[in-house]
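Only one protein chain is missing from this complex, and each of the others stays in its spot.
Coming up: chain A.
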Amino acid sequence: MASLGELERAVMDRLWSADGPVAATELRAGLADRGVALTTVHTVLTRLEQKGFVTHDEARPRRFTARASREDHAAELMHEVLGQAADRQAVLARFVGGVDDDEARLLRELLAGDGR
């Protein structure tokens, strides 16, 4: 039994690689190897819509599209993670922030000097 998180990822993958809007039945067919019921697909789609990642059109049956492309999604994510202002460190703890080129050279010299 796949977790909802995994299913969300699988559904998004299919929406991202599809050429246009996709109906829930097509999505379920694509997920047949996981033995997913149509109601589960609808649950997953509703959750994704609530999170703002997916929208549907008014056709019958409804067809679903990803709001942003995979690339835009990754870009937004990295913008959030990398573009961290000081006050965001409480949101997520980054291992180390990037430094400018001069500082990077200085750090490498420090490391090399210690090895001697």
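What we mean here is this: a residue touches a chain if its C-beta (ideal position, glycine included) is under 8 Å from a C-beta of that chain, and two chains touch if they have at least 3 such contacts; residues count from 1.
Definition applied: contacts and distances are computed from a predicted model.
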Seminar exercise, completed: Answering from "3-isopropylmalate dehydratase large subunit", "NADH-quinone oxidoreductase subunit G", "ABC transporter permease" or "Peptidase family M48": the UniProt protein name of the missing subunit is "Peptidase family M48"
Exercise. Mind pulling the chain A residues that touch the left-out chain?
Worked result: 5, 8-9, 12, 51, 53, 70, 73-74, 76-78, 80-84, 86-104, 106-108, 110-111, 114-115
